[in-house]
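Just one protein chain is left out here, and the rest sit where they should.
And now, subunit A:
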Amino acid sequence: MKLLITTGATVTFKKLISFTITEFIQPCIDLGFDEVYIQYGNEIDNGQHLSKEFINQCLEGVINYQLTSLEGEFLLERGGKSIKLIFFPFSNNLSKYIQASDIIISHGGTGTIIDILKYSKPLLVVYNEELMGNHQKEIAEEFTNLNYCINVSSENLDEEQITSKVKKLITNEVKLSEYESNSGKVIQGIIYHEINRVKS
């Protein structure tokens, strides 16, 4: 079973990354995942790759691995089980990872959420409460009201709670609805109507 954890590209989602590395690897093994894709961010300032530095800080002392380049893989063996951790800062083709995954944990960016829903993947949204003027919470709650995903605040990242939420997604105890796209017909109708009106 494969898990994708996507944290957004422009800002390093520190709470979610640090939770993933320091608390969530063992639960992933216990839940039966054998591969975890970790998209950790692409925040760069003055030539310093802040996201990479941050994830390396988190890795230190937790597992015997450091990212030397932006992308990396590490096979962790624990208690007779192994899990492969695959790290990348961002991807122009996140769909590839979405398609390959069984369960997804995502930040609250609308673009990413929509991409995930289009592939009907079980989704847990972790909305970032630290971003100012950001609407991740509102969006996560609206999508949850539509039963497209479940959500949790970045302030409530607790190992037991997240494990139980992911478990509910795996066992289908939480049954999510399929996302219905209106397939462009609405906006096409509006554009055509306006052209007809203007040109008449």
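Observations, loosely collected:
The rule is simple: a contact is a pair of C-beta atoms (placed from the backbone, for glycine too) under 8 Å apart; a residue touches a chain by one contact, two chains touch by 3 or more; residues count from 1.
In this section, contacts and distances are computed from a predicted model.
The chain absent from the displayed complex carries the UniProt protein name "UDP-N-acetylglucosamine transferase subunit Alg14p", chosen from "Mitochondrial outer membrane protein (Sam35)", "TP53 regulated inhibitor of apoptosis 1", "General transcription factor IIH subunit" or "UDP-N-acetylglucosamine transferase subunit Alg14p". Within the whole complex, the absent chain has one touching residue among A:78, A:96 or A:135, and that is A:135. From the set A:62, A:100 or A:187, the residue in touch with the chain omitted from the display is A:187, counting the whole complex.
Contact between subunit A and the unshown chain involves residues 10, 109-111, 114, 135, 138-139, 142, 181-200.
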